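The excerpt is restricted to a subset of chains, each kept in its original location.
A, B and C are the chain letters, set down in written order, and residue numbers restart from 1 in every chain.
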Amino acid sequence: MDDKVWFAELTMQEVKEAAKANKVIIIPFGSVEEHGSHLPLCTDSIQPEHVAVEAAKRTGSLVAPPIRYGVCTTTRFFPGTISISFRSLYRLAAEILEEFIRNGFRRFLLLSGHAEEEQMTALKLAAHNVMRRHTEEAKNGKLRVMVCSDYDFAYEFRGKYFSELDGHGGTIETSRVMAIRPELVKGKGNKNFQTLPRFEIIVEPMKFWPDGIRGDPAEASTEKGKFLNDHIINELVKLIDALKK
Amino acid sequence: MDDKVWFAELTMQEVKEAAKANKVIIIPFGSVEEHGSHLPLCTDSIQPEHVAVEAAKRTGSLVAPPIRYGVCTTTRFFPGTISISFRSLYRLAAEILEEFIRNGFRRFLLLSGHAEEEQMTALKLAAHNVMRRHTEEAKNGKLRVMVCSDYDFAYEFRGKYFSELDGHGGTIETSRVMAIRPELVKGKGNKNFQTLPRFEIIVEPMKFWPDGIRGDPAEASTEKGKFLNDHIINELVKLIDALKK
Amino acid sequence: MDDKVWFAELTMQEVKEAAKANKVIIIPFGSVEEHGSHLPLCTDSIQPEHVAVEAAKRTGSLVAPPIRYGVCTTTRFFPGTISISFRSLYRLAAEILEEFIRNGFRRFLLLSGHAEEEQMTALKLAAHNVMRRHTEEAKNGKLRVMVCSDYDFAYEFRGKYFSELDGHGGTIETSRVMAIRPELVKGKGNKNFQTLPRFEIIVEPMKFWPDGIRGDPAEASTEKGKFLNDHIINELVKLIDALKK
């Protein structure tokens, strides 16, 4: 039942029972970030929220209120990007985990639709430091935390069904949004396979990457999106089942 | 049109146009917090999100992704409350404002459904400090920020149509949730008009306030909720119109 | 005896005995802040210091060295205001409380003559967080902290003996300073009842509030001040007696 999936739609008493049942808490993280001329700023938010809800339904887990603001480094100077600092994301993730632990929960999946290195490191660092503050429970396996991106699974098909170079706002991402919120896709962006310099720190990505995307959105389709989302949901269900053991 | 109301559903190009049009940005803040046995944890989030969307529709404004995690002091030790620190909320609000300013926006309404002193002070302090960093624009009126709670308006009817003592999870709040998401209201909580000590710092509010609410939810009705929400939306429209001048 | 009232005038040995006797520690907080053309910058400091000393004499309590620097938001850009940051006041209050606890004290009254929201929130947040670090003692009532402003009591007479709109530097405040340090009152300021915008964040209060006061200082008198101070002292004595139980 949908109404049992969102943690924040429970009442005080229902939380007590959920904690007693040791339910897995999925916390979705996203970004508010340019995704080319054809995808919305919330692209990295609606994807993990969608697969989190589906995986929660299948596993009897709960989805915490999503954090849609993320750390955006590469795209920061494109219009529409609203980036928060590494430290703020780190603090938020750590504080929220601690509060769920205080409420009696011990199984967590932090799922980020925005997979940039700074974002993922902030989440992992938060999880690490929270676990160290609860060393005993962490060592005996009572407290368990996983951190991943849905793109850890989506990109398994690059070089297979999709271009090896497909990325931000490309075929995979456009397909997934078409399958989730088709009305938010506005036409097709331009194909773009240019790359950023490998090691240089860049403050003007537009020079290298004028459309703000990487890949060929014209290749996207709802069917591809459904296939990808289903695959991710299946993988998340496996992770959650592993957490429940 | 709904799809034009949510900032994060715009594309990169649409953001540029919205900034050029100097659209007002409404940022909703809430809490994840016990609201008695009959209301969901997201009570303080869905209320400002609802009125923000309605006011945005009427005024051509944009609603930024909500921050549903807030600072909860009084209710912190009840089950279900997930509180973040004052400093984290302060940082988030300040960083988000700075990013919108970098994107060209200059008119802001920070609207919090959670009206506890710590929450409101964090938001006001963030707004103050951001304005000081942009002193010139703040002084000549180019940059303008308002901070309020929908409860600044809802409580105008206390001592009039509602008990002077109505508060957290009481008649007003229950009515408003009934008008917005009726399926989330689970029965009626117990009437409770006990008060907390006036000056003493309390770590166990349950002693004074066993049900976690204040007021009489049995008096709530959808009609009262609609009346209240309409009033608040009207007041927000006035504030936004003033901001647009 | 006066010399027993000030904590910092005790010797090392006298502190040990005072801690053994579980004496209440009153910590006065103030501000250095414009109060119109007729009142000194230390107006919000000398009031709580005066009533704290009197209440301490009557209850055998101790007064800690006052913190005269406070957080001033509204008046910050008037001449004479020396404001510290929210975080610095928060840190100071929390560190001082922790040190008194380390010395064996367990009963505290934080009393601020400056009652602006940022100031009071910093003090309450500090007290809350210190109590959480001593959860056991906080829950079993061994450690108790109250936070209030003398204006919580002084303003009980607004709308009764004084204008409902009397405020910063008005009749009440001028009267109280006349009763405490008459030589610091320089003539009478102008009457002023203008208000600041309700929700807008203001960086130039002078536009709305040219004299920096609210109320009618010409109505002030030493008698009114004595009456107010006596009332506040009586209320503080009640709070301290409650703390001593």
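Here is the rule we go by: a contact is a pair of C-beta atoms (placed from the backbone, for glycine too) under 8 Å apart; a residue touches a chain by one contact, two chains touch by 3 or more.
These numbers come from a predicted model, not from an experiment.
**Student:** For this file, in which 3 copies are placed, how many copies does the full complex count?
**Tutor:** The whole assembly in this structure file has 6 copies of the sequence.
FYI, only the chains that are shown with their structure count from here on.
**Student:** Copies chain B and chain C touch; is their interface built from the same residue numbers (over half shared) or different ones?
**Tutor:** Same; most numbers are used by both chain B and chain C.
**Student:** Compare the CA centroid of chain A with every other chain's and tell me the farthest one.
**Tutor:** C
**Student:** Once you find the CA centre of chain A and the CA centre of chain B, what distance in Å lies between them?
**Tutor:** The mean C-alpha positions of chain A and chain B differ by 26 Å.
**Student:** In whole angstrom, what separates the CA-based centres of chain A and chain C?
**Tutor:** Each chain's C-alpha centroid was found; their separation is 48 Å.
**Student:** For chain B and chain C, let me know how many angstrom lie between their CA-based centres, rounded off.
**Tutor:** Whole-Å distance between the two chain centres: 30.
**Student:** Can you pull out the residues of chain A that are in contact with at least two other chains?
**Tutor:** none
**Student:** Once bound in the complex, which stretches of chain B touch chain A?
**Tutor:** Interface residues on the chain B side: 3, 6-13, 15-16, 19, 32, 34-42, 45, 64-65, 67-69, 78-85, 87-88, 91-92, 95-96, 99-100, 103, 183-184, 186, 212.
**Student:** In the complex, go through chain B and note every residue touching chain C.
**Tutor:** 73, 86-87, 117-118, 120-121, 124-125, 127-128, 131-132, 135, 138-139, 144-148, 152, 198-201, 203-204, 239
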